[in-house]
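Have a look at this one before I ask anything.
Note that this is a trimmed complex: some chains were dropped, and none of the rest were shifted.
Lettered A and B in written order, each chain numbered from 1.
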Amino acid sequence: MDFSLTEEQEMLRDTVAKFLASRYNLADSRAAAKTGPGWQPEIWRGFAEELGILGATFPEKVGGLDGGPAELLVITEALGYALVIEPYVETVVLAGGLLQRAGGERADALSEAIVVGDAVVALAAEEPTSAGDWRDVRTTARRDGAEWVLDGTKIVVSAAPIANQLLITARTAGGERDTEGISLFLLDFDASAPPAGVTVHSYRTIDDRRAADLSFDGLRLPADALLGAAGAAWESLDRGIDEATAAVVSEGVGCLRRVLADTVEYAKQRKQFGVPIGSFQALQHRMVDMFMEVEQAVAAQYLALLSLDAEPARRARAVSAAKVTLARAARFVGQNAVQLHGAMGMTEELAVGHYFKRLTALEQEFGSADQHRARYVALAG
Amino acid sequence: MDLNWSAEDLAFRDEVRAFLDDKLTPEIRRAGRLMTSVYPDHEASMAWQAILHERGWAAPAWPVAYGGCDWSLAQHYLFGRESTLAGAPLLSPMGIRMVAHAILGFGTDEQKDWFLPRILTGEVFFCQGYSEPESGSDLASLSMAAVDDGDDLVCTGSKIWTTHATEANWIFSLVRTSRTGKKQEGITFLLMPMDLPGIEIRPLVMTSGEEVQNQVFFDEVRVPKRNVLGRIDEGWTVAKYLLNFERGGALAPALQVWADELGEAAAAQPGPGGRPLAQDPAFAAKLADIRIRTDVLEILEFRTIAAIAQGRNPGPAASMLKVLGTELSQALTELAQEAAGPRGRVYQPHATMPGGPIAEFSPPADGYVSGLDWQAVAPLRYFNDRAGSIYAGSNEIQRNILAKAALGL
C-alpha cells in the first residue's frame, strides 16, 4: 500500500489549485449559473489549454496525458474545493471513459474534441422509473433501414443544457431491467435547438448546475450513432458509473475540506457570550467529529479511486463503500457546518451555504448511501 | 390515565372538522400543503386568517374579551391538531401568537385597544426585530441604540433575521436604552411602524433562494415613547415572558401529516430493484423511526400543554420539546429529500408555495415541473428546515438550559 504522490502529481495538484484560486470565484460562477449561460466557457477553455486537465485521463493517441487514479484524485478534489460547476465529471470522466472503451472513429474524434475543450458531453441515462439504477432502461432504439429510431424519456440529465454532444442509453433488446440489450448512442446536440423528435426541458439544479428532462419521440439517428456493439454497453456503463462515482467522492472530499476549514475559522472568529464560539467544548467535539468524517472520506477517496482497475466485484465493493462513507460525511459535515454558522450558514452570503447545497446533491449523485449499502451487501454475499 | 378523548371533545372535533371542510378552499389548502418552511405564503395565510376571524377562531388563545375563545385545553389542542390534519396553512406567528401576548401582558389599555383588534383583522402585521448581526445566541448582548430625546427614542442600528419585514407594517423590537449594569438590563421593548423615516430593508437570500428573512437598518429612527411596551429598560422581562409563547405549539400533528404524506408518496415512487420506495427496507425503517418518535413526541407535547393548562410550571419541558421537535422535523425533511431521488436535485420553486419571493429565478414559460409537487418541495423544505435547530434559541442553547434546569448541572 502506498498513498504518496509523485512529484509530477504534486505539481499537477499545485497548478490546478493555483489556477482555480486566481481565476475561479464563487460570485462569477454563481452569476453564470443563475443569470448567465450556466457555466463559464472561458474557464473550460483554460482547463483545456492552460491546465490540460480535460485530457488527464485520456490516452496519448487522442491527445491525452494518460493519467491514472492519482491524477483524477488531485484534479477532482481541487474542483470540489473550488466548487467548480463546470461538467468535468460528466464530460471527462463518465463520457470520456465510455468513449475510450467504445473505441471506433466517432468515439476517438469526440475524445479528441473533449481533450481540446471543444466538446461538452452529457449522458442521458436516468429514467422516470430507474431510481438511480441505470440498468433500468425503457427507452427503446429500433432499426429502421440504415437508421435507429429512439423513443423514451430521460430525466435530470446533468449538463445536457450546455452539452454539444449527448450520449444516450437505449434498449435494443431484453427486458426492462436486463443488463443485456443496453446500447449507447451518440447525438449532436444543442438544447436551445433540439433535433426533430427531441423535447427538452432545461432547468437549474439545487447546486447551481444545469440539467434537463428529455423525451425522444421517434428520434432518428444514423447507423454510426451506435457506439460499440449493439446491446453490449452495460459492462462499460457499469464501470463508467463506478468511475464517475469515485470522481464525485473525490470532488466531495474537496468540498468537505473547504467546509471544515471555513467552519473552524468561523468558530474562532465568531464571538457570543464574550468568547469565540469555538471555545465551547460541545462545539469543539462536534468539529472534531466533522474532522474525523472528513478524514474517513479521504480514506474512502483513496479506496474508490485506487480500486477502479480491480476486477469488477472488488471495484464495485470499494466504490460503494466509498460512496456510503462520502454520503455520511457530506450530510454530517454539511449540516453541522450550517448549524455552527448559525443562520448565516443558511444564506447565500457565505460560501458554506453554496457548499451545503452541493454536498446535498452529491449525497445522492450516482446512487444514495442506501443504494450503495445495498449493493455492498449483495456483493459481500 | 387515558389516551382517548371524551365525547364532548369528540363533538368539538367534529365541529372543527366540518368548519375546515367547508372553509378551506383548494387554494388555501395548496398553500398549506406546499409550504417550504414554517412561514406560509403571506397572501394565503392572511386570507385564512380572515376566514378564521369571521368565525371567531383567529386567536383562540386570547382572552374572550379581545376575541379569544372560551375553550378547554383539549379543545385548543384539538383545534390545532385538526387544522393541521386538514392542511390549513399556519397563521403568521409574529402577531397573534407572539407580540399580542406581550401586549396583553404588558400593554396599556390604549395599546391593547388599538393593536389587538387590528392584529386580528390583519390590518396590523408585525415582524420581529430581536437578533442583530453580532447578537444571535447571546441575544442579551444586543446593541441597537435607542437614545432618549424628550418624548421620543431615537433608534440607530440594525436587526437581522427579520421574517416578512417587507410584508409587515409594524415591527416589535428590543433596543438598548442603557449600557450600565448587566447586559439584560437597559433593554427596551419597542413597537415601531415600518414606514418611519430612516428604516431600510435588505432582503437576505437563503439557500432555498427565498427572500423571507431580512436585515433591517435603522438610521436615527424617531419613535414616540408611547410605543414602548412595558417600561423603558425593562424589555428583557417582556421578551422572557414572550419566550413561553414562542415555544408553545404542538408539532407532532404536523409531523404526522407529513410522515403520512411521505409514506403515500413513497408508495407511488419507484425505488430500488424496481419496487416502490415504500417497500425498500432502509427507507421503511427510517420512516417508521420518525413515526415512532412522533407518536412519542405527541404524548410529551400533550403532557406539557396539560401541565401549563393546569397552571403548573412545565419546567424545562419547553426546551426539550423544542429540541426533539425540530430534530424530528429535520429527520423528516431529510428523508423526504432522499425520497425525492434524482428529482430532488431539480430547483423548481414555482411548483411550491414558498414564504417569500425567489431571488434570481425565472419560472419556465410553460410552467414545466420535473416530477411531482412534493419532489419540488423536498429540497427547499430540507434547506429551510435547517433553521429549526438554529432559531428560537439554538438547540445547543436549549441543551445548556436543560443541563441547568433539568439536571442541576
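Keep this in mind: contacts are C-beta pairs under 8 Å (C-beta built on N, C-alpha and C of every residue); 3 or more make two chains touch, one makes a residue touch a chain.
None of the values given here were measured: they were computed from a predicted structure.
Engineer: Taking the displayed chains as one copy per kind, can you state the stoichiometry of the whole complex in terms of these labels?
Structural biologist: Although only one copy per kind is displayed, the whole complex is A x2, B x2.
Keep this in mind: only the chains that are shown with their structure count from here on.
Engineer: Using mean CA coordinates as chain centres, what's the chain A-chain B distance in Å?
Structural biologist: 38
Engineer: Which of the residues in chain B come into contact with chain A in the complex?
Structural biologist: The contact residues of chain B facing chain A are 131, 134-138, 141, 160-161, 204-207, 209, 213, 269-274, 277, 280, 282-283, 330, 334, 337-338, 341-348, 359-361, 364, 368, 370-371, 379, 382-384, 386-387, 389-391, 394, 396, 399.
Engineer: Can you list the chain A residues touching chain B in their complex?
Structural biologist: Going by the criterion above, the answer is residues 34-35, 126, 128-133, 136, 155-156, 176-177, 201, 203-207, 211, 213, 271-274, 277, 280, 282-283, 331, 335, 338-339, 342-343, 345-349, 353-354, 356-357, 360-361, 364-365, 368, 370-371, 373-374.
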